[in-house]
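There's a structure below that I have some questions on.
Only a single protein chain was left out; the remaining protein chains are all shown in position.
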């Protein structure tokens, strides 16, 4: 690919996350600042295939930095997994004179981008937008910090009613394969126990811990459960199990669900999005491709997409230990 | 009962609601202001039976006006439904020199208070603390306004992700017998459809409405469902029904659950609690009993508890019409 | 004016308030529902004079119910105070085929509307949008409830730092002529003293009260001061006065300022706006004019604009008493 990149497209893909709009804004404004044309692609790869494009200028992204969701819409797209779908997408990009694109999304979106890059030698840069924080090559993904605040605010509210009634709550949070949200929000919310996909504490240990918590005089208990918890039981089954084996508690369940994906982004996510968008455009203009923008040691970095999607950010063993100490 | 009330007790009972602490604070401080002794009863009627009392002064309630839940704990109490239980409770009150009490809670708590008053001619005043707004004799119950704000904030977040993916969400809110939260939060959140216990729209109408909403070009749809919705289907069954009969939507479910009961009270609920607490104590000192404090036309009023628990505040027909117009 | 109203305009005027967008949405959607054309006027009366209009349909107001400010912009307009300005405005309305308008604003905006109605027999209905709650004929103005929540949330934060340092804070809130925000937010935030335009407590009483508060063992003190406080001193002068005459406090000042006008509206304001918008359009279609929509005893009402702008909602004497009791 030659270095003459004159028109850059931006799209959001996969599950949405807070900060995506701030990242779109940053890509659009960086293009305007550097005098490169910018085109928005709606509805992720589906919109790429269908040519659902719109020319963007600096004013197109006014007043979106603090909005949740994505103004470009997002979607999962099966067609883009087929060579035919990608062919159509490439035709559309060529037809529109687009020289490169920035995709904001998770590992599924990045895999698509990488394959597309290999097939068509088309410059692509990824920005990690997902609340799960499960992508290698960045300490924080876009939206993760906001989701953590949403979760602890919800649990603070649940704690109010839990401690008024001396109740035990199982609270399910997002994280099918990784327990970052559960572990961090659990520590942040002062949870008595945290169940994550990476570890199987065993149900005996849970009962033991809850028993101890009750005896220590705590007025309520909150157990955070990641969606993908290894215990083999979902949150409702856990409730039944505890009610049966430890009938000292009045147990309730709360599934936080999709509200974790929404809301105005935190300042951190807005700044991160702004920094990442600048880097993504600059990388493309420097002739780079198939890289993911990340943040490591508070510096913006670039990692090959191939590496980013292979690994996961590992759960922090030190933080697991902190969580145990905090429930003393 | 003579008019020489020298010691007043305060308790919270039944499900908790935001503003209960502000009401406790108000009762305690009004007693201090009027030079009457004040005693807190912990864990509702259970604590009354067990004599779980604590002397309160003006400083005992510092910094609680903005806290959710209840510092006095709450509980449902079966023993108080028996003559034996109430006998024990009366003995404890007499032993502690308590001349009257203020109970903050819902209709179950008020029923208990009324029976107790009849049996022992013991002065009682009720303050309506429940998020459901289902008590006759007051336009607003304590905690209702806060719960509405919590619900619309959650739905605002869900809307972010719903509209990013063109999805349909069924959101279940509290309200087993009454649809006040569903109807008001539904209008406040701009819901496309609202299902409440008071009306059975029929599932055909729901499908029709959702079809129309999609055709009108809306990017997402939120359907609010009160727990006690009359359709005969819960929120998960509704999802399945719509997916089967209207396969144009990607459908998701969110059950907001207990977080609706928690959180810092709104300014309205704090002020309402402060006003109600003053009135409750003053009514007792004026020799009144078996009354519930309420707010009507922005004035603090008194209603016989007997009337308060018999009726429900009816759903506002005009607001149902407004909700239909808003989904145009 | 004949009853054939086929095209209704909506504008926002004067200082903005949360809920204005929800009211605009309601007017637009009610017009759509009732098959009446709807036109937005930008920048208040200035835009009316300049013919800054835009045709609106139900989809034009998607996703604005929860947005602060006003999408139609607002402005104060001197030209509309002159007969020439109003003549131009009328010409523009006639040219655009507009038969009536709904103005969302405060008493200044209503005065203009009333004069215009008298001069041109042009149907107008007002919706009271102002955070000050200073308009006769409605218990609550649009935006007032939200502003109260904003103020108590700010003071909750200030309280955190005040009580960590045993400090005294003077917090200035909006309300040049009326003390509704100061009084209600003061009670809601647990302020130790509240200074409002309606009453002159005298500075001696303030010193006395602060001295007593310190002696009673309170860890911090918050004094709320309305902009138009009668003491004759602004908030910075009050600070100096107290530091000089009562050197037992470390005193700080905080002026909350314009953030009180912004933010997502509370559920109450969103519902109120929705109800008021419906009523405004319906009133016009019923041939009514020169009325203001209000809420009284939780019912939507109509009051002659002439009466609305003459009177003020009086400060609640009972609440002043409650505020005194609460600072015990």
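Per-chain numbering from 1; labels A, B and C assigned in written order.
As a working rule, contacts are C-beta pairs under 8 Å (C-beta built on N, C-alpha and C of every residue); 3 or more make two chains touch, one makes a residue touch a chain.
All values reported here derive from a predicted model rather than from experimental measurement.
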Contacts of the hidden chain among displayed chains: A, C
Of A:148, A:210 or A:305, the residue in touch with the unshown chain: A:148
From C:73, C:211 or C:288, residue that would touch the chain that is not displayed: C:73
Residue in contact with the excluded chain [from A:76, A:252, A:275 or A:312]: A:275
Contacting the left-out chain in the complete assembly, out of C:29, C:159, C:180 or C:214: C:159
Those residues of chain C which, in the complete complex, touch the missing chain: 12, 15-16, 18, 20, 67-70, 73-75, 150, 154, 156-166, 169, 219, 252-255, 257-263
Residues in chain A touching the chain absent from view: 25-26, 29-30, 32-33, 58-59, 62-63, 65-66, 139, 145, 148-149, 151-153, 156, 159, 163, 184-185, 187-190, 216-219, 264, 266-268, 270-271, 274-275, 278, 296-298, 300, 316, 318-319, 321-326, 328
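Basically, only the chains that are shown with their structure count from here on.
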Arrangement of touching chains [line / ring / star / complete / other]: line
Same or different residue numbers at the chain A/chain B copy interface, by half rule: same
Mean-CA-position distance for chain C and chain B (Å): 28
Where chain A and chain B are represented by their mean Cα positions, the distance between them in whole Å: 36
Shared interface positions of chain A, touching two or more other chains: none
